[in-house]
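Below: one structure in structure tokens.
Selected chains from the complex are presented in situ; the others are not included.
Read from first to last, the chains carry the letters A and B; within each, the first residue is number 1.
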């Protein structure tokens, strides 16, 4: 269990927002600031949030930052290849050891997410102002808390199946689009001791992260992953195990 | 493993077709005959198919019939309550012991399916000539064999989420509808030694079961369930188990 408040690091690539006027008009301080602000609004005192971006030293994700993060959120798109492999390895190791992870929208093709999934994470897409409808298919799931059976995102990039991910441990949301496509838009996975939530809505040219229902989903996702976050003393490795090792354990697995 | 040919029993309620002229015009000999015919076209020599209907003695599902059935398909709607509980128990016991089951469309609210699922199996519906698009979300699954990434059913009853089923062991198809709804339209479950496939397309007032892609899915579903079918000598029951029982077994579990 993590101590209150929940320590969240919101990672943003922060490239589009400084290169593209249309994006800058919607997210003048970067998408990460709007995401962080939405989390603060929803979680208030229960949350200690900071942000990190690609252009910071070590992309703002030093070992110290990650060791003190219960849940990391990840938005990237244009610059996936510029993320240093050493930092990817570090984040993967922290997820394996129990840090929660929330991957957003185009983060589906980040090195980080592909590494954790073991698949290409590819999909169909189209930018043509589709209306996205997000349906809850798991009404008892904590990430669905406080949300209606379905909600509408007026304009969104279409993300369509086949979405090349492993079968999720729990499927929470499905989406449809104006063009008739469907998408598994809210998916939970476990890797090692780490809990991962992928949520597809959210594009740089639409004000999706200002929408209240989306902010609720992100807050719920962060809380879900944080509730499962754990800090292991050592990473998982294979080791020789003595007879009757289980008789006198003192260390908790989490 | 079942011996060739695969023994399939197609069960049809066969009520609408004799009471409603519009339905009779599409399915003059009953939906079960069209379903059976589609299976024969697809599976040919590999298949031995028979049909059974509600108005037959024991609904055509005697213990002898079920003992000699590898896969049962089930279509019912109007007369779910007229299915005898004793027959439901018998079918459930045969599924538990390894008979395959393919449940179609409105069969979602049959006593049989609800008993096996443990949920209400309820959903949203609307009859307004929606176009249904069926997407494959599991391209390596045998039930997707030979099918395109998506196919269109020109006119269908809308079935929408929330569909109150347990999380499927494997999700194979998702559908969208003209109205924007989504549905988990192809779902695999295991209960005891029995394998169950639910497929939602197929309504009495549309010629869905004549469509080639739908016939392919049903043939694949029957083959998948048949490939997993098994005939246990005894039903599963709790029993006292002696020390070292596993040392000298002769009986195969399947």
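A few notes on this one:
The definition used in the following text is that a contact is a pair of C-beta atoms (placed from the backbone, for glycine too) under 8 Å apart; a residue touches a chain by one contact, two chains touch by 3 or more.
Remember, predicted model here, so these are calculated numbers, not experimental data.
Whole-complex tally (this structure file, single sequence, 2 chains shown): 4 copies.
Everything that follows uses one rule, which is that only the chains that are shown with their structure count from here on.
Superposition of subunit A on subunit B using C-alpha atoms only gives a rotation of 180 degrees, nearest 5. Per the touch definition, subunit B reaches subunit A in the complex via residues 131, 133, 135-139, 149-150, 160-163, 167, 170-171, 174-176, 178, 180-182, 184.
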